[in-house]
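For this view, one protein chain was removed and the others were kept in their places.
Coming up: chain A.
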Amino acid sequence: MLKTFEGYRRANGSIGVRNHTIVINTVGELAGLTKKLANLVPGVIPVVHQAGQSQYSEDSDQTIKTLTGTAGHPNVSAALFLGMGTEDPAEGIVETLKKDGHHVYSIIFDKKKSIAECLEEGKVWLKNALELSKQQKTEKADVSELTIGLECGGSDAWSGITANPSIGAFSDSIVADGGTSVLAETTEAVGAEHILANRAVNSEVGNRFLEIVKRYEQRARAVGEDIKAANPSPGNKTGGLTTLEEKSLGCIKKGGNSTLMEVIDYAHSPTEKGFIFMDTPGYDVESVVGLVAGGAQIVLFSTGKGSPTGSPIAPVIKIGTNPKLYKNMPEHIDVNAGKIIDQNYTIDQIGEEIYSKVLQVANGEITASEKFHNQEFSIWRLAETQ
């Protein structure tokens, strides 16, 4: 298998597998206008969320980090920020990104101009940015420049048996080829944290992993939830899961058996290559957004129930866990790991199929979630709203 792809080289040296022009709001109040503006310039993608306003500092920092990572992502050719008022972070984010060579601009909605004038200014900038992006040529790149996010959503009893171990087989292969895979969903690791910690490259990384799991459990406990006591759920047990360790293992096996090189915060970029863990919630939309803001060019997403979650800027490859899902929702599934159940395929064979699909998608093949414009975007909230 040829392990290269044609990508878009950015000014800061990163390489994208897509060449998107986006418009993105900094505060929830501008969500509607962001969509409206994107509609005025066909081909522009709206990145819309409800965060950014009336947040305590930990959420405000997380929002800015996520928006910066999204607009400065290698899959993004140009980004227009829409902000509001005098303390809006848009201009600051744009300054940061410009220093790194990104093509970005901000428009602030305040009492100086009418909304129509702001939209017209945005339309002109986006049209020009879109034209410029079309002139960008691709160049050959090696898989070692790929960072792949590993996610699951709408899991079922087969997730830990078919799709997740197959993703694990792929993860081990791309790590062996010098690439990077990022496992997420801290809440799903509860109960098996000692196993991942034991796979860490050193005790510092192992302890850091144990710390983020503990922090997550404490946050849950603060609102009266006990993750350990609640899992496996009665439904899980009916499906065949016996213990919390078993359930968590089924999830973390998306990371295969590679050495854990680094543990990073939400929306942060790895500084190491190889197998990485990012601290994210189990909610698939927020988790995918964090993975992508941290630089993942492609996300692998196992699903048993067909969760349609996509990303505005990164191709999300859906790996179906069972034959029934593939039969009923073939248009939503990119790789059918259900073949392990009814067609004698092995986990390693599906792992290879996933690798081929990743390369095809890196070369421009459209995923199911892209075809349907599934462009979910939501930022992980940590505290109360002011």
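Throughout what follows, contacts are C-beta pairs under 8 Å (C-beta built on N, C-alpha and C of every residue); 3 or more make two chains touch, one makes a residue touch a chain; residues count from 1.
Operating definition for what follows: contacts and distances are computed from a predicted model.
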Hidden subunit of the complex - UniProt protein name among "Heme exporter protein D", "Molybdate transport system substrate-binding protein", "D-galactarate dehydratase" or "Tripartite tricarboxylate transporter permease": "D-galactarate dehydratase"
Which of A:H102, A:K253, A:K318 or A:H332 contacts the chain that the document leaves out: A:K253
Residue touching the undisplayed chain, where the options are A:I15, A:I347 or A:A362: A:I347
Among A:N12, A:S54, A:N202 or A:T242, residue touching the chain not depicted: A:T242
For chain A, the residues touching the chain missing from this view: 157-158, 161, 165, 191-192, 194-195, 198, 228, 237, 239-240, 242-246, 249-250, 253, 257, 340-342, 344, 346-347
